[in-house]
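With one protein chain withheld, the remaining protein chains of the complex are depicted in position.
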Amino acid sequence: MTVRPSRLAAFAGILALLLLIPQIVPVLYVNVISRAAVYGILALSMNVLVGYAGQASLGHAAFLGVGAFASGYALSELGMPFGAAVVVAAIVGMVAALVLGGVALRVSGLYLALVTIAFGLFAQETLFNIRFLTGGGAGQVAPRPSLFQGDVAYTYLCLGVLLLVLIFDWRLVASRPGRAIQALRDDERVAASWGINVTGHKLMAFVISGAIAGIGGALFASIEQIVSKEDFGLSLSITFLLMTVVGGAGNRWGVVQGGILFAVLPTILDRTHANFHVFPFTGLTATWEPAIGAILLLLTLTLFPGGIAQQQGALLSWLGGGPFKRDHDAQGAAQGGGMGARP
Amino acid sequence: METVIEVIVFGLQRGAIFGLVGLGLALVYKATRILNFAQGELGTVPAFAALMLMIGFESSGDKAANRGLLLPAIVLAVVIGAALGVALYVAVIRPLGKVSPVTSLVATAGVALLLTTLELNVFEARARRFPRPVNGGFRLIGTSVIVDWHTVVILAVLGGVALALAAFFRSAPGVALLATADDPFAAELQGVPVERMRAMAWGAAGALGALAGVLGAGVFESLTPGLVTSTFMIPAFTGVVLGGITSMVGAVVGGFALGIVSQAAIQIVTSYNLDVPGPPQLAVLLVLLAVLLVRPQGLLGRLA
Partner (left out) sequence: MPARELTDPLLEVDSVSIRFGGVQALADVALQVGPNEIVGILGPNGAGKTTLFNCVSGFYSPTRGHVRLFGEDVTEFKPEARAQRGLGRTFQQVGLVRSFTVMENLVVAQHMGVRSNGLASIVGTPAARSEERVLRKRAEDVLDFMGIGDMRDRRIAGLPYGTLKMVEVAAVLATDPSILMLDEPLAGASGEEGSAFCDRVEQMRDELGISIILIEHHVPLVLRTSDYVYVLNLGTPLAEGLPEEIRDNAEVAVAYMGEGASTLA
């Protein structure tokens, strides 16, 4: 692939925008940008599972939470450095995914969705209430690393990690296991007939997804520098699913935009921070934001299975090295990824 | 011994609601191969409608519910539940087209979120008193355990519904419905009105949901937005899997099993003074994992 100057300029522009945003956003909202970066990471985590492997998790908030509490515990109780705490969070997320997926994926994708729902509820009611690990109702403290103490500096850290996860995602898709995962999404029988271990690769996708969610959790914990179990309800899990599908399951640029959209939506709808952690099922205060998300989801699934990515087809094709033209053949497939209609 | 009886009595009460929700889940799965995450809200929304009727449609006030209107309120709830079920099928499921089971599960999860948000915005996030059809209880002979009359009512309703469904699946329209799920194309060729049968199945699931909503709110004697989803859905899901996902009897048996297991978990944690938060949720996850490890086809089902 030859990188033309215009395309290079576009990438430079995106990078400059990312670097500028934390500087120009009012201080009050800088943490919203950090949250958007974390949601972008979570969207990529969901995308590995939903977009590439064609499976769904309805309990990803629990993986975020597991990573957040693991990191918080490592930082404040064990006195680990931030980098080590992120690694701990990633490993804990992987192990949780390995255990749940190892049991559920032997049966079918539907059961993985069920097990993740049950895991989400268990995490919220049991795991995150264990006082010595999570601080119970008081919450677990998760200090920021000394180099990234300020809100703006921490935002750059979150954006930097998002970039790293994007690069990993790009490599994964082009790798042998990444291709095998996408092959089984399209047709498990064909993948098996080519000698691809179907269950093993589904499990691999789930474990990778768990690790990325764990990393996202570690970053999430240090945004407000304290986490409590109220942050990780069932509706947040559904929100993660919404932003992946609305963004365009299977397309990394689409899902990241979906993540950012859902992270800033509450702020746009209500410029006070009061509604920030509020979601239904946990039932605190009312807000219309989840309803908007749900309607976007239903519109996406029924009318535009490719999501935001499908709308930007031409632009994304050009950024990816192709012509500035919507790839019609690819629409239901590469871009509609895990959620598109099956022929 | 008394404790064991108590656990069973309370377990049966919860389990019967799990069973009602589970029957709706299994019915829809049997007919359209979709796991309907919105089944819980097909219960909460009609329950709110029933409450509105009983308080004379005054959403702002905290007027006490008029128990005299409970019966018409339940009828209203069932009608609304059925209408919601059909609407869900026509407006969401059918336009989705032929998608993977995982995708349709995601869509119904979106519907659940939408309905809960509507409830929150209309009725606010607080509990409202909700009456039971029959108050009080009786002492179980030879023990000091009190059984709520409400438990008897739920069990009776569940029994009636289960019998009706069993009879339905032996009748000609029931067999036709199963045929539409197995091979829609062939069923169409044989003159089965596939679309109408499916919409009917979703409507029936909605009516079942409404019963679960009204009786479930009665269990707590209060109603909050998202109630059925947050308290009954996940155990009901697990119960259905335990029972074998397409089996009606399995959904009921699984529901009872989950009710008793959850109650037993609470009892064990309290009586041994263990420091384990959320025992029912822990129990549900463990049961689900154990079933998938040992007998993934469930107790009464065949592996699809």
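As written, the chains take the letters A and B, and residue 1 is the first residue of each chain.
What we mean here is this: a contact is a pair of C-beta atoms (placed from the backbone, for glycine too) under 8 Å apart; a residue touches a chain by one contact, two chains touch by 3 or more.
Quantities reported herein were computed from a predicted structural model and do not represent experimental measurements.
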| item | value |
| --- | --- |
| Chains shown that the absent chain touches, full complex | A |
| Listed residues A:Pro5, A:Pro26, A:Gly79 or A:Gly195, member touching the removed chain | A:Gly195 |
| Of A:Pro22, A:Gly101, A:Gly120 or A:Gly178, the one touching the omitted chain in the full complex | A:Gly178 |
| On chain A, residues whose C-beta touches the chain left out of the figure | 168, 171-172, 175-180, 182-183, 186-187, 189-198, 204, 250, 327, 329-330, 332-334, 337, 343 |
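Just so it is clear, only the chains that are shown with their structure count from here on.
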| item | value |
| --- | --- |
| Between chain A and chain B, centroid-to-centroid distance (C-alpha), Å | 31 |
| List of chain B residues in touch with chain A within their complex | 35, 37, 92, 95-103, 105-107, 109-114, 116-121, 124-125, 224-226, 229-230, 234, 237-238, 241, 275-282, 284-285, 288-289, 292-293, 296, 303 |
| Residue ranges of chain A in contact with chain B within the complex | 54-56, 58, 100, 103-104, 106-107, 109-111, 113-115, 117-119, 121-122, 124-126, 129-131, 234-235, 238, 241-242, 245, 280-281, 283-291, 293-295, 297-298, 301-302, 338-342 |
